[in-house]
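Report on the following structure.
Let's look at chain A:
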Amino acid sequence: MSLRFLVEPRDPRPIWRQIEESIQHRVAAGVLPAGSRLPSVRDLAQRLRVNPATVAKAYRRLAAAGVLEVARGDGTYVAQSPPRLHREQQAGALAEAARRYVSVALSLGAEPADAAEQLRAAWQELSAAGKEDG
Partner candidate 1 sequence: MKHPEAGEPVVEIERLTVRYGPTTAVDGVTLEVAAGTVFALLGRNGAGKTSLVRCLLGHRRPQAGGARLFGADVWRHRASLLSRVGVVPEQPDMPPAMTAAGLGRFCARLYPSWDAAFYAERLRRLSVPADLPCGRLSRGQKGQLSLSLALAVRPALLVLDDPTLGLDPVARRSILDELIDELAERHTTVFLTTHGLADIEGLADRVAILTEGRLLLDEPLELLRQRVRRIELRQPAAAVDDRWLDGLRPLAIERHEWGVEAVVAEFDEARLAQLEPALDAGAVVVSGLTLEEIFVSLAGEGKREVQS
Partner candidate 2 sequence: MRGLLAVVRLELERRWVYPALALAVGLLALAAPLLPGAAGQPPDDVREAAASALFWLVSVVFGVLLGASLFGTDLAEQRLGFFFSRPIRGWALWGGRAGAAAVLLAASAALVLLPAALVAQQAPRFTLFWSGGPLGLELGAGQWLVVPLVLMPGAHALRSLALARSRWSLGSAAAVLGVGMAVWWLGRGLFNDWALGPLAVAAGVLEIAVVVALVGGSAAQIMVGRASVERGQRALALVLWGVLLPATAGFAGWSAWVRGAGPGDLLSAPTVMPAPAGDWLVVSGPARRRAGYRPAFLLRPGPAEAIRLPAGDPFLAAAIGRPLPGFSADGSTAYWVRPEGHPFASPLELVVARLDASPPRPRPLGLFVGAAERLALSADGSRLARLASGLLTVEELARPDRSFARRAPDAGPDGEIWFGPGGGSLFVLERGCSPRCRVALHRVPLPEGEAETWLEIQGQAVWSRSAAGDRAVVSVVDPEAVPRLVTVDLVGGARAELPLPDGAGWIGRPLAGGGLLLQAAEEGARLMVADADGRKLLALSPVGGSLRVGGQPTPQSLLVVHSPTLRAGRGADWTLYRVDLETGDARPLGEDLWPVADLGQEPGSLGSRLLRDFSRRLYELDPGSLEVRLLLGAG
């Protein structure tokens, strides 16, 4: 299973939050189905090149929120019934991400139509990849 998200250095949010939210979104989107195993803290830290403590913190918070389950000495799994994202939570997150994307598009001088096209393409690619992975 791969976690194709990157920690975005320009994202002002704390890294643990970026990790936490990415996983939460993936779980909510069904890209990470219930019971699927997450990489170990060390593996993910190495893949993302972040401090393992940061990953551990994100995992801890997700476990506390009921998204993940930690099996002693075995690993970390997506909980059987992870809580869904609240509607407004989802909307807020989407709005923020959209602003970031638009700001990049604006600074690159892209036309709105092109930007929308890129968004659609990315959507298709990622969701397809998620299904393959699953």
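Keep in mind how these were chosen: all candidates are chains of the complex that A comes from, given by their letters.
The rule is short, and it goes like this: a contact is a pair of C-beta atoms (placed from the backbone, for glycine too) under 8 Å apart; a residue touches a chain by one contact, two chains touch by 3 or more; residues count from 1.
For clarity, every value in this text was computed on a predicted model and none was experimentally measured.
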Contact as defined above, complex as supplied: which of the candidates 1 or 2 touches chain A? 1
Per the contact definition, I'd like the list of chain A residues that touch candidate 1 in the complex. 7, 9-15, 41-42, 45-46, 48-54, 99-100, 102-103, 106-107
